[in-house]
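The complex is shown incomplete by one protein chain, all other protein chains being positioned as in the whole.
For reference, chains read A and B in written order, and residue numbers begin at 1 within each chain.
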Amino acid sequence: MDIIIEIATTMVAQMQKPTLAFLLGGMMLAALGSKLEVPDPVYKFIVILLLLKVGLGAGISIREADFVSLMVPAIGAAVIGITIVLLGSQTLARWRGVSPMDGMATAGLFGAVSASTLAAGMAMLDSEGIFYEGFIGALYPFMDIAALVTAIVLARMSATRKTVSATGGGAATITVGGGGSANFNSDLVKGILVDTLRSPAISALLLGIMIGLFARPESVYESFYEPLFRGLLSILMLIMGMEAWSRLSELRKVAHAYVLYGITAPIIHGLLGFGVGLAAHHLTGFSAGGVVLLSIMAASSSDISGPPTMRGALPDANPSAYVGSSTGLGTPVAILSIPLFIALADQFIGF
Amino acid sequence: MDIIIEIATTMVAQMQKPTLAFLLGGMMLAALGSKLEVPDPVYKFIVILLLLKVGLGAGISIREADFVSLMVPAIGAAVIGITIVLLGSQTLARWRGVSPMDGMATAGLFGAVSASTLAAGMAMLDSEGIFYEGFIGALYPFMDIAALVTAIVLARMSATRKTVSATGGGAATITVGGGGSANFNSDLVKGILVDTLRSPAISALLLGIMIGLFARPESVYESFYEPLFRGLLSILMLIMGMEAWSRLSELRKVAHAYVLYGITAPIIHGLLGFGVGLAAHHLTGFSAGGVVLLSIMAASSSDISGPPTMRGALPDANPSAYVGSSTGLGTPVAILSIPLFIALADQFIGF
Partner (left out) sequence: MDIIIEIATTMVAQMQKPTLAFLLGGMMLAALGSKLEVPDPVYKFIVILLLLKVGLGAGISIREADFVSLMVPAIGAAVIGITIVLLGSQTLARWRGVSPMDGMATAGLFGAVSASTLAAGMAMLDSEGIFYEGFIGALYPFMDIAALVTAIVLARMSATRKTVSATGGGAATITVGGGGSANFNSDLVKGILVDTLRSPAISALLLGIMIGLFARPESVYESFYEPLFRGLLSILMLIMGMEAWSRLSELRKVAHAYVLYGITAPIIHGLLGFGVGLAAHHLTGFSAGGVVLLSIMAASSSDISGPPTMRGALPDANPSAYVGSSTGLGTPVAILSIPLFIALADQFIGF
């Protein structure tokens, strides 16, 4: 009981953090019909700066990290990404009134990672002076790519299977058997991999990691990217809040299952991330702050590069369903649950 | 005589301040036909940052302000806004060659507040190390909304009256009498209030105030909004200068009265603001810096949210008249007269 009270107290205190205040403020503005708009080029620029910052920080840290401490959470991140999608395929995608294609697309976005949510988590840990491994940003692509590839492959495979069973026994087209199917899959996986790596978010992040790893960007990182980071994050949270509110209305067009999923999934995924992080903590001494950030990555759903990737890869899926539930509900719920993961880590590991 | 010389000396010294230099530089560039353009999204972003900064600063200060010290200048600000519009309705709007509708729209903009002009004043006081109450930004909506509502209501009422008298005695449509008129007015006022509160400028400012009041944004305020503020203001002044020059040409299309009004009104309104500020100084100890900023608010004319509000509320008014005189003359004259109000406050109150 004491634990629950302590967790609740910590959470309330966190709500006054500017990161969350700007998110809630943005939602309130949109709800009240404000005509305030942050121009789109500014939004894109803030996201690029933020991804470069996260990448540079990760790249600089990887130089000094030992391989095992890095790979254990990286594998954990990929496992989380895949597990989230499989969970979604057994729950949301089987719900009555939810088409399997839409359900898989949604689960894929919830498995993928939001740079803004991760950045919000980093800013909140920074402001508390809580340590986390600098290489955390490098875990992002492991979880993001694993989730997107799994979701798209499963959705395409189920669509193919349906076509096949619809065509009946005379399915001459796929008589090539297992080998053909494997080819189909490996080409598909390769295509999704290339697309994901070329997406703006992942390529900005990887560029940052490469420059952090091979050049010496410390001075520009400390004099520019770091100090600008928290300030621009406040603007980003404002945009996310306004965007979330305006996307919420799209959920009216789709099944209620998306609302339930959008509210509960971030918490469940975050707890899954917390569990995997806790295991890494015991295996390799992964820090309490790192466990928090892994939980936040798991709780977050992709808002920048995920939706266009989905639209390209699964053109038949309904964007109102997957964008409405991820941007409209998943993202704000994930950001607002950051204090919960901080409180849990404080209880179970201690800062 | 000595006073005038001292005031003049102070003003000349102030002209070398970067804020004014960038404004004059922008005007010069436009006059010389430069093709330099600051992209519109950048302009919008700078204005949002600036309004959030002014709002956050006000919100943080209100927490510690006592109610009376805050309400006296707030009521003063509203009174100034209304008085400016009434003044305009008796002078500009009755001028030969000026349509009452255009005159009222112009007076409304001159009564409303320019965030950039206010910000320029704050930057100039900051650079002199002159104290002013942190809550000053919170006075902005009082003056702005009072002026816009008064101007639009008066313009609409006079348009209705004209229609009525044109229709002659058989004016069955308005036989509802005083009650109907009151309904008409209260609905109209409510509509204008909601529109103004939803306008980008006022809602960004109020968001800043709310976050400053209820969250703890001090760290992001000091590490991001404050330091960026003066730098971005230089860019904003450059834009204002270029914009002012290019809007000036629109005044050729309208009566000369607008030129006279655009040049003299900011000074007269500023002196009115100075008088009200002086009264507040004697009543509640309102600071000399605060009196300067109240004068600047009164001298300034709306350049961001005012014109679209006018276009929406008074579609028959001629934008060349009200935008030309406010953005083309009112704003640069108000900004260039900031040193005058600083010099006056130094003489009559002393820093």
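Criterion: a residue touches a chain if its C-beta (ideal position, glycine included) is under 8 Å from a C-beta of that chain, and two chains touch if they have at least 3 such contacts.
Owing to the predicted nature of the structure, the values given are computational and were not obtained by experimental measurement.
Summary of contacts with the chain left out: across A:S158, A:S203 or A:T284, the touching residue is A:S203. When the whole complex is considered, the residue among A:A65, A:L228 or A:L260 that touches the unshown chain is A:L228. Residue-level contact of chain B with the missing chain is found at 16-18, 20-22, 25, 28-29, 32-42, 127, 227-228, 230-232, 234-235, 238. Counting over the whole complex, chain A has residues 39-42, 44-45, 48-49, 194, 197-200, 203-204, 207, 210-211, 214-217, 219-220, 223-225, 228 touching the chain that is not drawn.
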